[in-house]
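Note that one protein chain of the assembly has been removed; the remaining protein chains are unaltered in position.
Let's look at chain A:
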């Protein structure tokens, strides 16, 4: 789940009576589970909301390379380094599919990149937290990818064709990412006292930020209602968060690690765990740019983009020269 608090039309889901004939026909297709494709008519709000949502997801994949990249050069074995590199490479690939999916809605990758770099576009709050010890790399896979999968699996059925197809490819890779993360944490939880300490430390720091990934309770959100009617959001934030907690608690118990929540308790009646809400004040601070790593992440991305300008310009200029030479050769031949 790399899209949080995506702004929709701002006015809630339209009722049938409020819809124009085009909108009603569009809603009929969605209700019948017919995919919307790039050339099909779509309401402007649907298009804009999807651009925001897919863009946020793409940006999250790109910025998400940084906390993991932080450990590539310090991975403890050749195999761990190879797995981590492959994972980060997958994430760059996910960014690529998602930008391509968003481009079908009439925006370019460069425009989206500019929006990220100047702070207009958001990425998931989770990537503004640091990776401080090697177990964090395990916890990112186990908890962060685990939370992402909760949202992405249902999004394979989302109404927009290119987005749905991108999610199908992404989900296959994400489940591998989650397993490798859990495997790292397991090795450490069963390892030396220092390794156990690292594993517990990672869980302590990343538990609540992982719960925040689902976004605040959306029972009052007008954005969610419209997005759910359009099937670009399938479950509520609270449903997904509950599912995540219910899945993760037994995994932590198996590892002998303690989830940092005194209120965590099985609730027989609802068939799920009761748990503490994360500190939503902290969440909004992070969204405003005041997370522990916001400045570093944006500075790194901006530097990469600025330092790379001469490379992009050089390669474009070369491609242009080749095109011109080919054209001249064709004209000479005629």
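As a convention for this text, contacts are C-beta pairs under 8 Å (C-beta built on N, C-alpha and C of every residue); 3 or more make two chains touch, one makes a residue touch a chain; residues count from 1.
FYI, contacts and distances are computed from a predicted model.
Missing chain, UniProt protein name: "1,2-phenylacetyl-CoA monooxygenase, subunit C", from among "ABC transporter ATP-binding protein", "1,2-phenylacetyl-CoA monooxygenase, subunit C", "Nitrogenase molybdenum-iron protein beta chain" or "Succinyl-CoA--3-ketoacid-CoA transferase".
Here the missing chain is touched by one residue of A:18, A:31, A:118 or A:194, and it is A:194.
Touch with the chain omitted from the figure is made, among A:17, A:307 or A:334, by A:307.
Only one of the listed residues, A:76, A:119, A:250 or A:289, touches the absent chain: A:76. Residue positions on chain A in contact with the hidden chain: 62, 65-66, 68-69, 72-82, 85-86, 88-89, 92-93, 95-96, 99, 109, 134, 184, 187-188, 191-192, 194-195, 300, 303-305, 307-319, 321, in rising order.
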